[in-house]
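The complex is shown incomplete by one protein chain, all other protein chains being positioned as in the whole.
Letters A, B and C mark the chains as written, and numbering starts fresh at 1 in each.
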Amino acid sequence: MTYSIAILGASGYTGAELIRLIAGHSSMKIKALGANSKAGQTIAQVFPHLRHLALPTLLQIDEIDFANIDLCFCALPHKTSQEVIARLPRSLRIVDLSADFRLRDPAAYKQWYGNDHAAAEIQKEAVYGLTEFYRDEIRSARLVAGTGCNAATGQYMLRPLIADGLVDLDDIILDLKCAVSGAGRSLKENLLHAELSEGYNAYAVGGTHRHLGEFDQEFSALAGRPVRVQFTPHLIPANRGILATAYVKGDAQAIHKSFETAYSNEPFLEVLPFGEVPGTRHIRGSNFCHIGVSQDRISGRTIIVGVLDNLTKGSSGQALQNANLMLGIEETEGLMMAPLFP
Amino acid sequence: MTYSIAILGASGYTGAELIRLIAGHSSMKIKALGANSKAGQTIAQVFPHLRHLALPTLLQIDEIDFANIDLCFCALPHKTSQEVIARLPRSLRIVDLSADFRLRDPAAYKQWYGNDHAAAEIQKEAVYGLTEFYRDEIRSARLVAGTGCNAATGQYMLRPLIADGLVDLDDIILDLKCAVSGAGRSLKENLLHAELSEGYNAYAVGGTHRHLGEFDQEFSALAGRPVRVQFTPHLIPANRGILATAYVKGDAQAIHKSFETAYSNEPFLEVLPFGEVPGTRHIRGSNFCHIGVSQDRISGRTIIVGVLDNLTKGSSGQALQNANLMLGIEETEGLMMAPLFP
Amino acid sequence: MTYSIAILGASGYTGAELIRLIAGHSSMKIKALGANSKAGQTIAQVFPHLRHLALPTLLQIDEIDFANIDLCFCALPHKTSQEVIARLPRSLRIVDLSADFRLRDPAAYKQWYGNDHAAAEIQKEAVYGLTEFYRDEIRSARLVAGTGCNAATGQYMLRPLIADGLVDLDDIILDLKCAVSGAGRSLKENLLHAELSEGYNAYAVGGTHRHLGEFDQEFSALAGRPVRVQFTPHLIPANRGILATAYVKGDAQAIHKSFETAYSNEPFLEVLPFGEVPGTRHIRGSNFCHIGVSQDRISGRTIIVGVLDNLTKGSSGQALQNANLMLGIEETEGLMMAPLFP
Partner (left out) sequence: MTYSIAILGASGYTGAELIRLIAGHSSMKIKALGANSKAGQTIAQVFPHLRHLALPTLLQIDEIDFANIDLCFCALPHKTSQEVIARLPRSLRIVDLSADFRLRDPAAYKQWYGNDHAAAEIQKEAVYGLTEFYRDEIRSARLVAGTGCNAATGQYMLRPLIADGLVDLDDIILDLKCAVSGAGRSLKENLLHAELSEGYNAYAVGGTHRHLGEFDQEFSALAGRPVRVQFTPHLIPANRGILATAYVKGDAQAIHKSFETAYSNEPFLEVLPFGEVPGTRHIRGSNFCHIGVSQDRISGRTIIVGVLDNLTKGSSGQALQNANLMLGIEETEGLMMAPLFP
């Protein structure tokens, strides 16, 4: 069986990544591409690297007929997404890649995003899209809210430890280094090659990054009490990849064992041998996440390093993995490509 | 049916690229990996980005049992390759990625590579591996000699024009810009990140690059008279990609038409609309080659720009395409993945 | 004696480069910085790398008092520059870095820039700022028009040959590779790190780049007959640097000798030993230009490779060199810093 797919926001990086992945999927076919700002253009004009694919011309979202669409990916900007989804058919299966439906508490949403939610009713339907931890809910969901790419990384690195009670919950530091495509295709001075290349910096220091809303929600729910981590993102001169370094207080061997147990059957989560550390170059362009655990020279302190590709496992790959579950397709379909190195 | 594959030289970049591609191939299975310098190691040790694959441990080449191997890729250094192939079973199908069997004339080989050929008899069996122009010979070949990556680029850009008599054969300039992975994984000062990044340079200026041997052989055969092009390669701070700019004397529209005719049925050769120019970012990690034709402001002068990924269409992708033909598999199998962008 | 300097367009890359250079100049002091879009900001806000310098706050250009300014650098966008300069005091010494006063023929200006010149009278005063070839005129000029960065590179590589009648004037090809800072700080999709990094492309193919106006003007004047070169720029993933490869018909040894003679006393123009080739990493951040000459394998064909830093020798360094001449300061003052490598 072949499922008919629509992608809204097809002219951004996560949209392009979805097209790349679905082009190699055995049972999905793209029937509609929406991109208001580039409506009327062909995919070859917007993304010349996809010119070999037979794809529909980009449309205004309002022009799309969703009658025969089995599943719709929304790769739209935050806030736009909730407005668009509110107008889509209520029966349509949706995987949203924006931040709009990640936070279950409307007050938390307002705290981190600054505005009242425009589709709070629909939010109640949304299942949080961290596949490995919400698999059953995702299978039967109509609307899945893809996680933040940083939020996914941090959760893969910390959920088992929190769930197993292995670390001091009041002293978790997550120092994260992300590549530039995570900022999207927006025209900002600090994203220009001449500004970014050959330099790097921290940003949103001190606990102001929006993905903290997800950490707070998920870690607190898991621990059964409020958990607040420290989180500092850094912008690195590379295009794809997130690497996070977590500093926790807990036993390194127990922590490593906890990962091995939790992820032993996971097709995309690779736990490295004890003491080894991963690099972003080993997951680029793939849906894999590598995690390494090391003991610090100070007893009782453990360092965890995790990597994933922000555009694949961090957003579009995750989205496709969730869509596979929602449509009853093999979870790994279209996602087993090896990383690109060098 | 599933074919059993061996890869010799599995610890280099073209070896890794072969593994990446074959991992997604529906009817090939890697049964042996040879890499003398890293024998005994697992693929996860040599290429952590491939750690998710179930692959045999690396072996000394002499330890490999070729009895049940259907086809062997040789991704060994120049000169080593001819010595190794000379000792392999004479019935084994081989795709060689080195320069050792590209030049049919032993004198030309010695001129460009400096030494006498150690397996001149075997050379006579070799078919030149530029798939689109040697398809029939490749189908029935036992030994296919993969082309140089620069040589492939230049030939895709010039063969139709020479064959159709559209350009002045005595005035062809090929200014080529190649990414660093084309130099392989060798430890040279000028390939260090600190030396290469943020800078670029010409090299082998004046007609000393070895791939000229292939241009001379192929273009002269095609024209039925000696053809000598000017060729200047430049090293660019990027990892994958070749972009070449050809300056020819001939009619731009006729040249564009010639490409469209020659490549109309080619699955991997994309001719852009007249006046458009390709970029390496649009073919990275894929087996596609994009070609654009522009008219200069000076009448009768035409500029052709071509791009391909040196590790894919320029070597390992080409090799797999040829192996597909040799084994009677669909030519495009395992090769239709979209480029990685950004 | 210390000269008082104003810089208009201080928030762009050439403005920042002027400040960097003048900060190390023994007899210039910056008294006014103009930048309409960022007026009111300090230099630390606009360019944090200059925060250690004691500099005036940025002003609207109209707010600047030019009464005590000895020389004004205009690093404004094309077209804006002519409008601003038309309103400046007629006695003020000006070095303009824009394209507005480079072309002496108003028809040529209109052909390449599309609009009528708004200050044609002032244009008549302008001296073309290629220092080494217009030194005497520059010394006594009130207004110097800085050259295009590509135009400077090509002229350093070709003027002596044309002047000495050493090459076929009807068959000159200039294949140029420029780094991204040449495009300025403008917010364009193709200048984003995620778009540009790891890829490269040709642009303005076929003779449409505006710097051809300068080549046509200068080479034709030099030859005493119309000269039209072929010129293809390429955008390279690096921040600073231009490397151009010229293909000419002429004797390589005679050409090399011509350079050695022409540039023997030039402090910034380095002619490499015959057969050596320069790289952009060897001039980054400096005012030097390196030129290499090689003989092609085809007799009578010569390849010339030249490099310079587009922001220094290609614009702001050239501008300061010219300002030194205009003010009677040692020509090399503030410009002898060594390149930054790695």
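Heads up, the rule we're going with is that a contact is a pair of C-beta atoms (placed from the backbone, for glycine too) under 8 Å apart; a residue touches a chain by one contact, two chains touch by 3 or more.
Worth saying up front: this structure is predicted, and the values here are computed from it rather than measured.
In the complete complex, the residue from B:Val180, B:Val229 or B:Leu308 that touches the missing chain is B:Val180. When the omitted chain is restored, the residue from A:Pro278, A:Gly314 or A:Gly334 that touches it is A:Pro278. Among A:Asp65, A:Asp105, A:Glu266 or A:Asp296, the one in contact with the hidden chain is A:Asp296. From the set C:Ala107, C:Ala120, C:Leu187 or C:Met336, the residue in touch with the chain omitted from the display is C:Met336, counting the whole complex. Chain B residues in contact with the hidden partner, per the touch definition given at the top, are 13, 180-181, 183, 185, 187-189, 191-198, 237-239. For chain C, the list of residues touching the undisplayed chain reads 13, 16, 19-20, 23-24, 47-53, 181, 197-198, 239-240, 270, 278-279, 281-286, 288, 290, 311, 336-342. Of the residues in chain A, those that touch the hidden partner chain are 171, 173, 175, 177, 194-195, 197-203, 205-208, 212, 228, 230, 232, 234, 236-241, 243, 245, 247, 275, 277-282, 284, 292, 294-298, 301, 303, 305, 342.
Assume only the chains that are shown with their structure count from here on.
Most remote from chain C, judged by the distance between CA-atom centroids, is A. If you average the CA atoms of chain A and of chain B, the two centres end up 36 Å from each other. Chain B and chain C have Cα centroids lying 39 Å from one another.
Contacts with at least two other chains are made by residues 194-195, 197-198, 237-239 of chain C.
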